[in-house]
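Below, a portion of the complex is reproduced, with chain positions unchanged.
To keep things simple, chains are lettered A, B and C as they appear, and every chain counts its residues starting from 1.
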Amino acid sequence: MKKTKKRNKQVHNSRAIGLMSRNGTRFAEAAACLAEIGKGFHARGWVLGTSGNFSAVISREPLRLAITSTGLDKGSLAPEQFLEMDEAANVVRGDGRPSAEALLHLAIVGGVGAGAVLHTHSVWSTVLSGSHAAQGGIALEGYEMLKGLEGVRTHKHREWLPILENSQDMIELGEHVSKTLRENVGIHGFLLREHGLYTWGAGLQEAKRHVEILEFLLEVLVRSGAAQSG
Amino acid sequence: MKKTKKRNKQVHNSRAIGLMSRNGTRFAEAAACLAEIGKGFHARGWVLGTSGNFSAVISREPLRLAITSTGLDKGSLAPEQFLEMDEAANVVRGDGRPSAEALLHLAIVGGVGAGAVLHTHSVWSTVLSGSHAAQGGIALEGYEMLKGLEGVRTHKHREWLPILENSQDMIELGEHVSKTLRENVGIHGFLLREHGLYTWGAGLQEAKRHVEILEFLLEVLVRSGAAQSG
Amino acid sequence: MKKTKKRNKQVHNSRAIGLMSRNGTRFAEAAACLAEIGKGFHARGWVLGTSGNFSAVISREPLRLAITSTGLDKGSLAPEQFLEMDEAANVVRGDGRPSAEALLHLAIVGGVGAGAVLHTHSVWSTVLSGSHAAQGGIALEGYEMLKGLEGVRTHKHREWLPILENSQDMIELGEHVSKTLRENVGIHGFLLREHGLYTWGAGLQEAKRHVEILEFLLEVLVRSGAAQSG
């Protein structure tokens, strides 16, 4: 018996080590990719100051996310500025605190099964999430660019971008996000009022594409004169 | 007889190989140049998401185009992300599917004898192709920048930029493009409604110049307050 | 006695040399960092022409600042284009004249204990400092981005950005700055009318973050239609 147990423990250990090692590689890849994305978004003015935060799922069972530490310049992220966190927002790799909004990332990963979550603070999303707050969201319709959103096949698609009231209570806000995702099946993103955009994708490239598309469409709305229509 | 046939076949083969080889070089050059153009346009925000598509004629007899595969980030195109297609949009080199709008590229190459076709999705063209749709197009007149369009000699030139209704039926849209080109001889581009700009040139540098000029003039119109005049 | 004196003098000398050497390192580091910041700000159009000026405290006792020379292109600052100045704006290292606004930098360092002061001339600050001059300042409230300002914990924070009348009399303007800082405890920056933004931080990274945040919020205000509300 003892021997079997020992063997099991060895098997277990080697599995754990394999998992650690596999996650280590995925973590490093995700961190490198997120740093590159951050650099590009910072150049476009979408994550100025230390705004914005990014995550990528690196393991599903158990759930593990690579996520940016809080309070960093997103234009020059270094590998050591990323954390690995579990499904309860505990840090399991790296030093530092995850973004305050880690709970929102987890709510999105849990709610829609996203593999990557990107949050930006552009001028466009700040302006429109303020001017359209009373309507509860923004309708995007008729634009060819919508076809770049996963699963959308025609410009006649109507995309609803809900606007959630901003809050510093992340537990409350996380629940609000989960409820919004349940009530608006199929959406590709949402806005926090005078705060910014959350979007996601099956992987990082899809999430990055969604950021570019939604930020583009918000800019189109502002420049079309929609900024003060709210 | 047999020997002659064999020799003819050899001659034929060596011609085919020569053609393949010549096209291979032109294909590689066109791909490198289009990748560079894509990088610059992406930086300016003219091909965000995976929007836009580019092609260049690399052979006239038979007709062969280098064209971007569908669904790619135009800011980081790699050589293997281009396809060679024939006059019926069949892929003859490379893996992947050409852009859905390949038929529009062929309609333009056939209609005006263009050597390169570039399609961009800027904020400016999206805004104006929506606001001016009812007029069927946009008139550009009096601007010195017009002189950069091939064959234009004075700022007094009046350039008509037709706006076509957007559609996901590429056969129908291709015919609409051909008809527009027949009815508007001498134009340098057209807009698809809430979609973007198509322009072209004898070669890639001329087509790139036309993109810069037309996007510039559309930006001028929006900033002059023309965005809501439609 | 003589020996002791000599030793004291040696100790003093070696302290002075140590100070010089320590400051030399800090000066070089500050200059390199400010050059990098200048390059980024110039790319964003925040310090065009030879506008803007930057400083960093490299020693408190005695007070020493690294500061840009006057009249330089902030997009390509070289190490030899920085000066070290004392608490009376005397140059103690390097050739050239400090920015005319050196006295404002000293007023800010003295008034709020800043470790770095950054001054930018963006389009946004120029427009709003003109349109809102009659109100004496601009209120920023409700924006998540405010949380990036040091010490701010919620988007409900109300940041007051005073607008001071512009002047070429730097002694007068320096006194006006000191008075403004005394009367508005806790502010993170101020505007000079039709001139630009001054902000600061405990160190250079914090000051750079404050520039990005305040410039962002001013851009949001202009694009929200606030440009002509003054």
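We take it that contacts are C-beta pairs under 8 Å (C-beta built on N, C-alpha and C of every residue); 3 or more make two chains touch, one makes a residue touch a chain.
As the structure is a computational prediction, the values presented were derived from the model and not from experiment.
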Taking the 3 displayed chains as part of a homomeric complex, how many copies does that complex include in this file?
4
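One rule holds for everything that comes next: only the chains that are shown with their structure count from here on.
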Chain A onto chain C, same sequence, C-alpha superposition: rotation to the nearest 5 degrees is 90
Could you name the chain whose Cα mean is nearest to the mean of all protein Cα atoms here?
A
So the centre of each chain is just the mean of its C-alpha atoms; given that, what is the distance between chain B and chain C in Å?
49
Identify all positions of chain C at which a residue touches two or more other chains, and write them in rising order.
none
Note: in the complex, chain A contacts chain B through residues 44, 142-145, 148, 153-155, 205, 208-210, 212-213, 215-216, 219-220, 223-225
Within the complex, chain A is touched by chain B residues 45, 48-51, 73, 121, 123-124, 126-127, 130-131, 166, 168, 192, 194-196, 222, 227-228
